[in-house]
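Of the protein chains in this complex, one is absent; all others appear in place.
Take a look at chain A:
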Amino acid sequence: MRPAPLDRKLLRDLWRMKWQAAAIALLIACGVSVMVMAFSAQQALARAQERFYADTRFADAFADLRRAPRSRLPALAAIPGVTALDARVTASGLMEVPGLARPALVRLIALPPREGAGLNRISITRGRLPDPASLDEAVALQSFMEAAGVSLGQRLTATLEGRSVSLRIVGAARSPEYVYAPSPQSFMPDDAHQAVLWAPAPAVDRAAGLQGGFNSLALKLAPGASLPRVLQAVDRLTAPYGGRASYGRADQPSHAFLEAELRELSISASILPPVFLLIAAALTHMVITRLVEAEREQIGLFKAFGYGNAQAAAPYVKLAAAIGLVGAAGGGLGGVWLAAAIVEQYRQYFRFPVLDPSFDWPAFGLAASASVAAALAGSALAARRAARLSPAIAMQPPRPAAYRQGLLDRLVPGHAVDAASRMIVRNLERFPGRAVLTTLGLAASLALLVGSQFVFGSLDHVIDQAYYRAQRWSDSIGFAEARSAGALAQVRRLPGVFAAEPVRIVAVRARANGREERTRLTGLAPDARLNRPLDAAGRPLALAGPGVVLSAALARRLGLAAGDRVRLDILDGRAPSVLAPVTGLAEDYSGFAVYMDRGRLNALMADGDLISGAQLQVAPDAHPAFYRALEAAPQILAAASRDETVANWRAVMIEAFRTSMTFYVGFAAAIAFGVAFNTSRIALSERARDLATLRVLGFERRDCAYILLGELLVLGLVALPIGLAGGHLLAAGLVQAYGREELRLPLVLTAESYAVSLAAYVAAIALAALLVGRRIWSLDMVSVLKTRE
């Protein structure tokens, strides 16, 4: 069946306006694809997580302790709400890995006595499980093996709890506890230096010197069980055995990071798509209003032939719906592609056995409906106008468009302004609604550009503040157990060390205003130079007397200001709970910390003048010798290098952000282009005849281009300050929305981020101007003079 004449007209209109329609559909597609991408990626991650957690029986709660006898297990298992309990032994230390300059941190975990028993089970990806009777076989975390270049059969020597242990790697494994394996220093993945090994219990017991006991606990809870109550009961039962505060999944590093990623996907899905759809609706409104205006005679003709009001308006509604549908379809495809790309990126960080891209049909359905609704809403006014046009009026020859003297005429008398500029200003004044929509659209694009570019400047600022101004050490080390301050002298004798400052770190629970947070209490020398908490203005905060300095973010979390008091429950040793005045707030961007004079901390702990580690400055060329000495020092459990941490930061964060920011820039440019192209295309359709007349009268093409594109230029300039201010607001909003405990980005807008934003903004508008402006070169002077508008 041939389509009805009006539908054929619709198809031809659509074809004639294909580029304008495509520019609007592109914006819709951007919005839909972001939404589909975010929800699909979220679904993919959540499914992989759910499946892996279920298959491996990932625990709901965790506790670390010094050493408890297995005889305590029945009491722990009897805690109401606990359905399964896994007590195991773990040992930590440093391990030399051939090919790596710096020793890797290693955690050795005992395997359950039977294969496939217990919680937090591992899944073997290559090789095999160790022989249960073997004392020197182990499996290693697959991500570590890949990053560190460790192969099956390779023998590795670790220094665990002061004992040297040699293990042969017989298999590679995944673990629900290490889906994401961040470095404790930078919170960034550093797979090569995060070695996790699993070995049969006897081997681990021997390494940890813990025969008959356990030091790590994992619990599975009944659905609906109260996590806080279970944690309280666990803490009560483990306290006599050096139990530190137990924690739920939310504080388990791998799980917490995964959840943060899922949250961020929700934010992406909720910020961008509405912006795109709003702008698409505004553009649809502008384009279809213009189309109805240009076709008023045809509409009148159809009505004269006997078509009803609804029939006359229908093609415009259908046109909008078609644009919405094309955009939604394109967005669906784009979303599939983006989701696949982001899932591919996730595979580098999130080690699931199965992480397949998925397609969230309900999200697509919602986004597609919203797209069509936005396009229809955009066409509503124009369609109403078409429906209301009286045939008699529509078929009269049009009067010249009615202009009047506007603001400019009142402000600038006489001939101070040339005729071309007057035309530009009067056009803006004649269509104020269009001018406002265009300005807002362009401003939104610029805001999105500025709001996304701030990340790079902010990351640089964080790195500079955290690693070059506050923490000025090049390397830090941690001891297995707190040692007497005299150990610092030994540390100073390590090769290349030319400065060393003691630090004592204990686990603490900070409480105030009914809120609490588990974190570290760091004791520093009051005159420390290598680690100085800084305030927001970058000034060092003094650590003296009984007062403590809190991370500003921790203070906010607890509702505290300088001068308030914070309750500190020290979770190591037998220190009392203290109420300490908050003397300062440190702007430390990453993690939560409480700082205190180390002398005061030692006095509270009442266990002597102890240090748990040291912060050092090591001569750069002495690093190889320094690391070799660390590997041989049995008492040293942890080592971190600033340069590697910073490099890791840059590699991971900047790369991760670069991908998403590239999309943001592309999206923002699409907005600027779509808005600029449609605005100038409409201007061309309205003014083609005027411009051809001017060409006939002897105007140069560039004069015509000025008249046609001057309007865009003016609106682009007006949008500039609005967009910059909006970008600032957006960046501030994103800082809030994306703020994680492990990384709080400050709002730092550098000249470079402004430059990149402005360049993309100008380029997108210039491209649109070029595409429309080149039509001036092909204006048909002869035909345009023979036709009425």
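Worth a mention:
Criterion: a contact is a pair of C-beta atoms (placed from the backbone, for glycine too) under 8 Å apart; a residue touches a chain by one contact, two chains touch by 3 or more; residues count from 1.
Going forward, contacts and distances are computed from a predicted model.
Matching "Tat pathway signal protein", "ABC transport system ATP-binding protein", "Carbon monoxide dehydrogenase large chain" or "Chemotaxis protein methyltransferase" against the UniProt entry of the left-out chain gives the name "ABC transport system ATP-binding protein". Among A:Phe699, A:Tyr738 or A:Tyr754, only A:Phe699 touches the chain that is left out of the view.
The omitted chain makes contact with just one of the residues A:Thr159, A:Thr284, A:Ser358 or A:Asn427: A:Asn427. Within the set A:Arg47, A:Arg689, A:His728 or A:Arg775, the residue that contacts the chain not displayed is A:Arg689. For chain A, the residues touching the chain absent from view are 397, 399-405, 415, 418-419, 422-423, 426-427, 430, 689-690, 693-700, 781-782, 785-788.
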